[in-house]
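Only one structure is covered here, and it is reproduced in the block below.
Our next item is chain A:
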Amino acid sequence: MTDHLLEIRNLSVEFHTAAGTVHAVRDVSFHLDRGETLAILGESGSGKSVSASAIMNLIDMPPGRITSGQVLFGGRDLLHLSDEARRDINGSQIAMIFQDPLSHLNPVYDVGWQIAETMIVHGTPRAKANSEALRLVTRVGIPNPEGALRKYPHEFSGGQRQRLMIAMALAMKPDLLIADEPTTALDVTVQAEVLSLLHELQQETGMGVLIITHDLGVVAEIADRVVVMNAGEIVEAGITREVYHNATHPYTRKLIGAAPGKGRMHQPGAEAEPVLQVRDVVKDYAGFRALDGVSFDLMAGQTLAVVGESGSGKSTLARILLRLDEANSGTALWKGRDLFTMPPSELFKIRRDLQMVFQDPTQSLNPRMSVYQLISEAWAIHPDILPRAQWKARVAQLLQQVGLRPDMANRYPHQFSGGQRQRIAIARALALEPKLIVCDEAVSALDVSVQAQVIALLDDLRKTMGIAFIFIAHDLPVVRDFADHVMVMQKGRVVELGTVQQVFDAPQQPYTQALLAAGLDPDPDVQTQRREARLALAGA
Partner candidate 1 sequence: MSSFIRKRAFASLISLIGLVVIVFFLSRLTGDPTDLFLPIEAPEEMRQQFRELNGLNDPLLVQFWNYLGDIVRLDFGVSLRRAQPAIDVVLPAFLWTLQLAAITMALVTGAAIVVGSLAAFRVGGIFDRIASLTSLIGASAPDFWVAIVAIVVFAVGLGWLPTSGTGTVWHWILPVGVLFIRPFGLIVQVVRGSMISALSSGYVKTARAKGVKSRAIIFVHALRNAMLPVITVIGDQAAALLNGAVIVETIFGFPGVGKLMIDSVLQRDFNVVLATIMITALAIFIMNLLIDLTYALLDPRIRY
Partner candidate 2 sequence: QDADRDLRIVVAEEVDLLEPCMATQSTIGAVLLQNISETLTYLDVRGESELTPKLAESWTQNDDGSWRFNLRQGVTFSDGSAFDAADVKHSFDRMMSDQIVCEAKRYFGGMEVQATVVDDHTIDFTADPAQPIMPLLLSLMAIVPSETPIEFTREPVGTGPYVLSDWTPGQQIVLSARDDYWGDAPAVTSATWLFRSDPAVRAAMIQTGEADIAPSIAVLDATNPETDFSYLDSETIYILLDDAVAPTNDVRVRQAMNMAIDREAFIGTLLPQDALLATSLFPPSTLGWNPDVAVTPYDPEGAIALLEDARADGVAVDTQMTLLARTANFPNIVEVMEALQQMLQEVGLTVDLRFLEVAEYQRIFKKPFPTEMGSVLFTAMHDNSKGDPSFTMFFKYASEGPQSGTDDPKVDQLIEDASAATDDDRARLWSELQAYLHDELYADVPLFHTVGYARVAPQIDWRPTIATTSMLPLGEIGFK
């Protein structure tokens, strides 16, 4: 009984809010053994991250409260350890990868220092820690590792930051790794590397991995067992294969059924007008070329998916199109006028037409504004969109459309789960009724069922309102379902651009081919086969 590496018994967590108590986790029990990988699947906002935080003793109490339960690790109840004992365990025996890397990296220290610190606090000499940090950063595939160590978090791409978090967590080779959505911002090739890194470590040290993910493919690839959560409770648990094929709970079935990548691909008509024509955009960051001659057209009411390597400049492109950064050269004609040279006054007028959902939802929501204020700010800025009397109703409607409850409108961003925040950001973008929305990993933190709902919503808006999308994503099945055109980026360049069908069915470039090949299948059986094939290939 007690020889589990980790055992959670009857854990319940609640949060106090102004509007009442939120029961985030209710009576949850599960366990994890040495060398095992347990995946927690579940609805966005179902209490996965909170459970993980409870294990790490990171819930702010108050306002949070662990109302019942035990967290047994090596026979000891972690909930009743002294601070001292806790510190010894944290980081060295149990490590955690946070869902939201940007806000969990200290913005004022270089990442090398932050990674090395994990080791230093647990007694590793500084020199060794530094060299180890370099090794780790290399392992997670950050380009130019020596230089990267001296850079600060804001100088990395979303996926790179996520990998830095992973490196930090793996530094002490912990016995237990809690990974909260560790690969959402990674393209499939890098994701595969990271997963295999985890696997290797697991082989090497018998590390137990508790992985929280929405990606059924990831589950299929690495999980031994799955726990499915819904509304704070565990609704299903079992061996991965079993759960996939013989799910008993309706929520689980809905989840599996909602796995993307099975629908019909879009067939964009050629007659549409281009609303946005981007030509030869170049962006340099202090001696580093993040964008190198990017050109594409975007038609009204169509979706251009941008896929590609993590760090290939996708977010940079988005930021430049929205004039959050200045391009070094190039043009972007929006309805015939160049966005890059537009004077502020004019830019101001078209702002509401161009919206963006940021890759890091937490940071993009003002922590001092309630959800209602965040969404209705759109209309405060552009009063002609909606009269004040209708704000409430419209906020409620938008929240419902993105799968949130209107009664959450009075809460503040920090009181939400990662996926919920992402949906708030989407609702905010929609509130402005723009002509173009740039979605930077806008659905990556959503469970597949909610994801499907949101994608359907976006698709609907695209059709009815003619909104065009630039859809930056790593999740190829989602891209396949939603995009009209696909642009593949690598190292700041566009390596392939075509209709979704062209790219998915007949990829021309080796990189695109590699990308498609690295995709994970939600079916554990299929995925096991593929893995074996891959291993055989590698062995040969």
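Candidate entries met the following condition: all candidates are chains of the complex that A comes from, given by their letters.
Just so we're on the same page, a contact is a pair of C-beta atoms (placed from the backbone, for glycine too) under 8 Å apart; a residue touches a chain by one contact, two chains touch by 3 or more; residues count from 1.
Note that the structure is a prediction, hence the values are computed from the model and not measured.
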Of the listed candidates 1 or 2, the one touching chain A in this complex: 1
Partner candidate 1, residues of chain A touching it in the complex: 53, 56-58, 60, 83, 86-92, 95-96, 98, 100, 103-110, 117-118, 121-122, 152, 154, 165, 168, 362
